[in-house]
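Yeah, one chain of the complex is gone here, protein chain that is, but the others are all in their spots.
Think of it as A, B and C in the order they're written, each chain with its own count starting at 1.
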């Protein structure tokens, strides 16, 4: 029997299955959700279930108040962070959270990832931002919801556009990424891990490494994302 | 013909086979045991046999005095360390020992692994402890048994609970992990290797990296292991 | 129906498929072309198409003025860099560009890769050169064509032979490699990534590491490439 949530459940399932395939997390350390803007609900990985036991029907459908509207399992413990981002960052179709080791290292070190090269500039023109550390009060009160607002605050403070910068490091924790679809958010997690790895290696090759100059950042970003973009089909 | 040790032999076999699958050791450099608390015996990998030649029936069943009660092969040379831990740390169902390279690096450097982020705090609230180096006298006398007591001493000196901190680094050697089941002990070895890798990368990203603050450690540990835990099913 | 471009399309296809197989780039971050010197055209990967969806017939055939002569898709956004190299470096049969992480790290750090050992000297007698950073004017005008001339300039300034040194790092960007065939250019990309990795590890093992002395460089290069070469069949 068809459910009207079938599309987002299928999308969420497929993107979650890419987490282990792309080595973005071991065991259950990552989750993807897919959003339906018309129904204002999203399908997300059930909490603590290993990827090899996931099925399309095990995806949990939740509304923006975090109420389960379909599914028999508990949703990911990070569900409230996802719902804040869908509410505040209009137009997202998917969100991915992983514990990929290089991105986690930058998050644990509390550093934004500088734009060291064109691989980075092909995707975003800014350093990958790292949030502030949350206050003890917020941690104790409503931690996962506050994590979402921590991200929103970070983008406001840094005057970043979430439509251009589709990734963030939550300090001491790890990466969240998003995009127009669940698959695109997963893609952004894989790209972020590659950028985090390349940036660390770059600093190891030279402690004098400098961020990319503005003209190169602009060129690479615009040829892929600008109005006269000529990358892709 | 059924043996009353079939359950622990099966468990030990399956967990041992995960050592190469999860890249936790090359060749024969790791072993898992599964404990039966009613019979006070455990099944453990035979010594020096490559994983691809293991079978359920090749598992060696040993009692807490290290006497073989079933099996035709020599048990792992680390057997006496396992038996000390089963005797001293009541309630364990399985123990894993590997030579996974990042965990070994911290053990060889003689450093505990600081709690740098939430991946760590999801599993334990303390640094992964590293034992003291054994005295020459103990090394010469009864090395493997002393290794077990070295671990017990480390937990007593640091006032750590083995029920909460299910992993340790034996200085100059490598990791031992445990849990309610053999599979859980293997899981803890894979998690420890990931934590050891992330912690090294974190220090490479910033020599100023600081351990996680108490409120975040507590939050992540409690949401997964506390009485009001809401992680998992 | 046979096209007279079938050979180069087949060669380009096969070499492009090795990019993910040899872990030289994730997603679409790399491209190979194969050149036909008689027809003065080359076959190149279509822009933005994932490797798993490539077919021989999806390869785009382009002449040295970057005009498409066969194919329905847009060619790689790096096409103009390839055509400059085919024009200026006579005798090339193939060119590969990847974003392999260790080579990218040296490019982002703006450092040439020193000849630290015989693995390097088996392939080239010089440091792998790193170009200068392009001027803002050139970046804005005709970026991909200028990238090609940046490489040519680098070889002229350093008095390097492109027939002997079949690889370069474009500063802030990543590696380009070439050879008598597309497959050889791909081989050189894999070798370069290995050299870049070994060179970084060497400096991490010892900050005092010194480049190989001339006699060893000469010996290893000549036994494989000299007139009395005795390596291979």
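In this section, contacts are C-beta pairs under 8 Å (C-beta built on N, C-alpha and C of every residue); 3 or more make two chains touch, one makes a residue touch a chain.
It should be emphasised that the depicted structure is a prediction, and the values quoted were computed from it without experimental measurement.
Asks: Thinking of the complex as a whole, which visible chains are touched by the chain that is not shown?
Replies: Hidden chain, whole complex, touched shown chains: B, C.
Asks: Quick one: say which of C:151, C:167 or C:212 touches the chain that got left out.
Replies: C:212
Asks: Who touches the missing chain here, B:5, B:35 or B:106?
Replies: Residue touching the chain left out of view: B:106.
Asks: Of the residues B:10, B:145, B:181 or B:204, which one touches the chain left out of the display?
Replies: Answer from the full complex: B:204 touches the omitted chain.
Asks: List the residues of subunit C that touch the chain left out of this view.
Replies: 116-119, 122, 187, 190-191, 194, 197-199, 201-202, 204-206, 208-210, 212-213, 215-216, 219, 223-224, 230-233
Asks: Contact with the hidden chain only, please: which subunit B residues?
Replies: Residues of subunit B in touch with the missing chain: 26-27, 29, 46-49, 73-74, 77, 99, 101-102, 104-111, 133-134, 136, 139-140, 143, 172-174, 200, 203-204.
In the analysis below, only the chains that are shown with their structure count from here on.
Asks: Centre to centre, using CA atoms, which chain is the farthest one from subunit B?
Replies: C
Asks: Give me the C-alpha superposition rotation for subunit A onto subunit B, in degrees, nearest 5.
Replies: That rotation is 90 degrees, given to the nearest 5.
Asks: Could you grab the centroid distance between subunit B and subunit C? Build each centroid from C-alpha atoms only and quote it in angstrom.
Replies: So the centre of subunit B lies 46 Å away from the centre of subunit C.
Asks: Where the centres are mean C-alpha positions, what is the separation of subunit A from subunit C, in Å?
Replies: Roughly 33 Å separates the two chain centres.
Asks: Please set out, as single numbers or ranges, the residues of subunit A touching at least two other chains.
Replies: Residues 204 of subunit A each touch two or more of the other chains.
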